[in-house]
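One protein chain is absent from this view; the other protein chains keep their places.
Right after this comes chain A.
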Amino acid sequence: MRRPIYLDYSATTPVDPRVAEKMWRYLTPDGEFGNPASRSHQYGWRAEEAVEAARAQVAALINADPREIVWTSGATESDNLALKGAAHFYGKKGRHIVTCKTEHKAVLDTCRQLEREGLEVTYLDPEPNGLLDLRKLEAAIRPDTILVSIMHVNNEIGVIQDIAAIGRLTRARGVIFHSDAAQSAGKAPIDVEAMNVDLLSLSAHKIYGPKGVGALYVRRKPRVRLEAQMHGGGHERGLRSGTLATHQCVGMGEAFRIAQAEMAAESERIRGLRDRLLKGLNDIPEVYVNGDLEHRVAGNLNMSFNFVEGESLIMALKDIAVSSGSACTSASLEPSYVLRALGRADELAHSSIRFTVGRFTTPEEIDYTAQLMRAKVAKLRELSPLWEMHQDGVDLGKVQWAGH
């Protein structure tokens, strides 16, 4: 067993060796290193062929046309291009966007920027289980709403939103529907046609591809227009200039091909491991699963270990690699904004750990993790005045705390 045991697959994944094997052939002098935009020689043509084959592989996983795929540097750029691109292009039609408080920062922070530019944004509260109440979404759509942005799978708690139902709603109202699918591609089925998604953000490194590449699906029928955010040589039909990173595109394509071929079987295996971990932890007193367990991606388990502070728990878990809150915000002292949006008390948000299981996780690793967790939670509770008070029957909600 390699230590620390990697259980942070939602932060990133290792590149599948089959993907790396393909990628290096597009880098060296012996390989196809050409610029895919070079039209005057074989180096360029070969590189272009590879990029187009990869584009078709990415499109296939989400049932899109390859011409609807725009390469980007990752899901963050895709979210930026989708939201700013649509807001700028359709600015005359309307100035209102609807999203949810548990979206990734790439969406939320882009919305903040659009607010600074004068747009109005409605941030919906999810239900306590992390899912959106579609009636609230429907009620939030106004005549001047141009875009709804709701993620498919949440990065912290792994809950799956009903994208198809949202798509029906937005299509009926003539509103563009963007979904961030960075955490769902390869883990939950996506069909942009059946789901009526207009814009979809994708990432390679969450599904065993390389970091630094992603894509945005942009619907052609009915056509969705975007204003480019990156100007230059007019690559990607003018939507995103910049020389394509052939090896990155090839890697993403191969990762998506593998995901499509293996998703069904892999999800079952990963779900088995996740449930095994849950079983190993669930009978510890005062633990809570954050987010709906049923509408949830197979590999995610987010739990709060009451009366134990998350950072100290992570410190006790140096043999396993997990995260407390989201990887993007764990440098700050704020508890997870996602858990707070669910209405979780701050102390439970402070006590949360996210385990994400993936392709290379083994049953032995799961059993070791469960055992380690039990021992460390017990040890830290011995240190915790809150645990002692709880044992003594003190209602912590009624204590006057000397806050700071």
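Methods note: a residue touches a chain if its C-beta (ideal position, glycine included) is under 8 Å from a C-beta of that chain, and two chains touch if they have at least 3 such contacts; residues count from 1.
One rule holds in what follows: contacts and distances are computed from a predicted model.
Enquirer: For the chain omitted from this view, which of "NitT/TauT family transport system ATP-binding protein", "Iron-sulfur cluster assembly scaffold protein IscU", "NADH-quinone oxidoreductase subunit J" or "ABC transporter permease" is its UniProt protein name?
Expert: From the listed options "NitT/TauT family transport system ATP-binding protein", "Iron-sulfur cluster assembly scaffold protein IscU", "NADH-quinone oxidoreductase subunit J" or "ABC transporter permease", the omitted chain resolves to "Iron-sulfur cluster assembly scaffold protein IscU".
Enquirer: Among A:D30, A:E382 or A:D395, which residue is in touch with the absent chain?
Expert: In the complete complex, the chain left out is touched by residue A:E382.
Enquirer: Which of A:L81, A:V148, A:V308 or A:V338 sits in contact with the chain that's absent?
Expert: Looking across A:L81, A:V148, A:V308 or A:V338, the contact with the absent chain belongs to A:V308.
Enquirer: Considering the entire assembly, which residues of chain A contact the chain that has been omitted?
Expert: Residues of chain A in contact with the hidden chain: 307-312, 315, 331, 333, 335, 345-347, 350, 382-388, 396, 401-404.
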